[in-house]
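With one protein chain withheld, the remaining protein chains of the complex are depicted in position.
Then we have chain A:
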Amino acid sequence: MVSRFDQQKTKHQLFHVSLSLATILICMAYMQYRRNWAHLGSFWDSLVVPIVFLGELLKVVLARFYGKVEDGVLTAKQRQKKNSYFTPRELLGGFTLQFLCTLLYAFICIILGAPVLGNYEQTFVLALLMTLLTVSPTVFLLGGGGALQVCFCEKPDFVTKCEDTALNLFKYNALGGILGAWAGSVVAPLDWGRDWQAYPIPNVIGALLGSALGNIYACTHVLYATARVYMTKKRT
């Protein structure tokens, strides 16, 4: 017996990863276009946060699209969850969760070395970017309560197959973003005297690059699995 090759899932995964990489490429192109990177720490003067936000939304829309195509039959719990997606309670819960996560990230930035009595806008922008890369996709996909369930508990019953695929890919994005932002501080102590060494520019760029690396790793994973299936099929 040969394993059935899931063509739809692979398409979904590759499309998802392409969207992530495209988002980051657009951010890099935008930064290159602006040349002066000091604006990265400004909330109103930078488009990085809106670009990342739109990228995450597109990925969620993609998951919805493939879910509509493939998830023909929903279980009772899945149907109930889907119906309650746009209720005010769920929307408020999701917004509250993202807000709390932004505050948590800002606090972590401060206790890891960001200035305590200054640079609030820069810290807020970095925290917001971290939230968009890590928590917001899950909240957009499943709502506030669903996100908490997925993070802290075993796999809930209401998660559909396409949602599960998207959640697995979101993990790489989140992990890469966190590690990249943390590693971005490596240039801060150096005495090169460049403009882009100022806080939070290295951490923002580090988060974006880390996220890109995470997605590249995920893409490699998907392609490797696909190649293995084809090799198995060819050998048979």
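In the analysis below, contacts are C-beta pairs under 8 Å (C-beta built on N, C-alpha and C of every residue); 3 or more make two chains touch, one makes a residue touch a chain; residues count from 1.
One rule holds for everything that comes next: contacts and distances are computed from a predicted model.
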Original post:
Any idea which of "Elongator complex protein 4", "Intraflagellar transport protein 25 homolog", "GPI ethanolamine phosphate transferase 3, catalytic subunit" or "Kelch-like protein 42" UniProt assigns to the chain that's been left out?
Top reply: "GPI ethanolamine phosphate transferase 3, catalytic subunit"
**OP:** Return the single residue from A:15, A:53, A:85 or A:182 that touches the missing chain.
**Re:** A:182
Original post:
Please identify, in ascending order, the residues of chain A that touch the omitted chain?
Top reply: 110-113, 116, 145, 148-149, 151-154, 182, 185-186, 188-191
